[in-house]
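The structure appears right after this line, and notes come after that.
For this view, one protein chain was removed and the others were kept in their places.
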Amino acid sequence: MSRMLRTPTTLVSDASSALAALRHEAPLVQCITNSVVTGFTANALLALGASPAMVDIPGEAGPFAGVSSGLLVNLGTPREEQRRAAREAVAAATIAGTPWVLDPVAVGSLPIRTALANNLVESRPTVLRGNASEVLAVAGLGEGGRGTDANVAVDATEGPASALARSMGGVVAVSGPVDLLTDGESVVRIANGTALLTKVTGGGCALGAVIAAFLPLSADPLTAVTAAVLTYTIAAEQAAADAAGPGSFAVAFLDALAAVHPTDIATHAKLHVVSASPRLVEA
Amino acid sequence: MSRMLRTPTTLVSDASSALAALRHEAPLVQCITNSVVTGFTANALLALGASPAMVDIPGEAGPFAGVSSGLLVNLGTPREEQRRAAREAVAAATIAGTPWVLDPVAVGSLPIRTALANNLVESRPTVLRGNASEVLAVAGLGEGGRGTDANVAVDATEGPASALARSMGGVVAVSGPVDLLTDGESVVRIANGTALLTKVTGGGCALGAVIAAFLPLSADPLTAVTAAVLTYTIAAEQAAADAAGPGSFAVAFLDALAAVHPTDIATHAKLHVVSASPRLVEA
Partner (left out) sequence: MSRMLRTPTTLVSDASSALAALRHEAPLVQCITNSVVTGFTANALLALGASPAMVDIPGEAGPFAGVSSGLLVNLGTPREEQRRAAREAVAAATIAGTPWVLDPVAVGSLPIRTALANNLVESRPTVLRGNASEVLAVAGLGEGGRGTDANVAVDATEGPASALARSMGGVVAVSGPVDLLTDGESVVRIANGTALLTKVTGGGCALGAVIAAFLPLSADPLTAVTAAVLTYTIAAEQAAADAAGPGSFAVAFLDALAAVHPTDIATHAKLHVVSASPRLVEA
């Protein structure tokens, strides 16, 4: 499972192509997500051009994960029935080869979701997405944040995130003012985005769903996550330009997700790649 | 339970009157609906002038269905507790004569909701609402869509929808670019609406709630469904005129539901009625 070290140029070019492919393919994205953000998440996927399906009950979550294009498992409000659905879906996704994203919301100090996250990560998610506190908690190096706050600098996660990515055989995506994405070989930093995303509930959670939408459309997970983060954060920048506050931002963001064009990715990407060692590749 | 064949003129006139009555009566609409669209559905009902009540737990759903003006049962995310609540509410609605709408979201391939839909349809919903795939699945003629997508042309459902309506003794409403409504005698086609409704989660689900709001205000279910679909899709057209994308459309749509006037129905309705046989009545 060897991976090439990426260059910003090819990553951005592949991200643009992935967005065009998403609009054409309308991937079916199964979301097992928290009760706070289900509507916003479905609307973000619809706006982008994907097809959301919130199939999250036992008896249906598994069969559906076998046929969906991508799967999100978000642990924000993990009711007992949803926990069973998550385990069922992950097992079916593993058998079917459906790529999946684990978003371990507020993991660390809260016992139920922490146990579930530790259990699910053993099934090797294609992508683990969280803020710095959450990623460190999954890596066994922290106690997590309070709620969904990120109390830890993203840069402090580079080593643990890379090690975790290698052990998972997937990608770890750390959200923050600068997002850090790594497959354990390359470390991608993306400086796009706006603080308004932290003022809208689901600003992070919907990104997990968008990553799941890009996974089936890219040659490899790091490209898919890069495409998802660039599309999402560049649309957010466009929305922030028109926003008077968090309410109008959320509305403009959905409009921007529908309008953002593959060429916008190349024009606006603020991308930086180094090797995970870390040997500098390109600034 | 004989019904007259309808004419567009009387249907549109009755629809206008029903909207005026809804604003005056503020019917209490009980919604047992999916977790993705609860907020949007409640907001659509409030904007329109109805009074939403999301009473969806066992022990309360039944008693409330006995006193509510109308009931929606939507199977989008049918947790175990909600399935029990749905059966309890339908039983109580049947005894009390409360009109009710069944929206069998994504029925067909997903086993839990398909079994529940087949069970509930035996209790003869006043209205069955879905896209073409869902209606065919309930009619036993298809495997349903993937998620909430409609993969089947609405026109292909005319025969099965009419037969199903007759066997239910109610109305079947098939959503699509042109909506098809039938009580098994008349077939109403409504060409109002906008594709943006398919880009907002709950665009179809909230219509089910709006139908439930109109049911207690009309002489018969076909008039109520016609009034609901006309009001909903004409408001959507007005909203689309101002929208820059799906986010601003959803906002403008709630504003339009509050503003749409009974006279707008007569002015903008694009209605066509034939007999279910099908003998042409009026183009």
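To keep things simple, chains are lettered A and B as they appear, and every chain counts its residues starting from 1.
As a working rule, contacts are C-beta pairs under 8 Å (C-beta built on N, C-alpha and C of every residue); 3 or more make two chains touch, one makes a residue touch a chain.
Worth saying up front: this structure is predicted, and the values here are computed from it rather than measured.
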Touching the absent chain when the full complex is considered, from B:93, B:213, B:254 or B:276: B:254
Chain not shown: contacting residue from B:43, B:133 or B:192: B:43
For the chain that's not shown, point to the residue among A:27, A:62 or A:78 touching it. A:78
Per the touch definition above, residue among A:67, A:96 or A:110 touching the missing chain: A:110
For subunit A, residues in touch with the removed chain: 34-40, 76-80, 106, 109-113, 146-149, 198-202, 244-248, 250-251
For the chain that got dropped from the picture, name the residues of subunit B it touches. 28, 35, 38-39, 42-43, 46-47, 51-57, 59-60, 63-64, 67, 79, 81, 250-256, 258-259
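What we mean here is this: only the chains that are shown with their structure count from here on.
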Averaging only over C-alpha atoms, locate the centres of subunit A and subunit B and give their separation in whole Å. 35
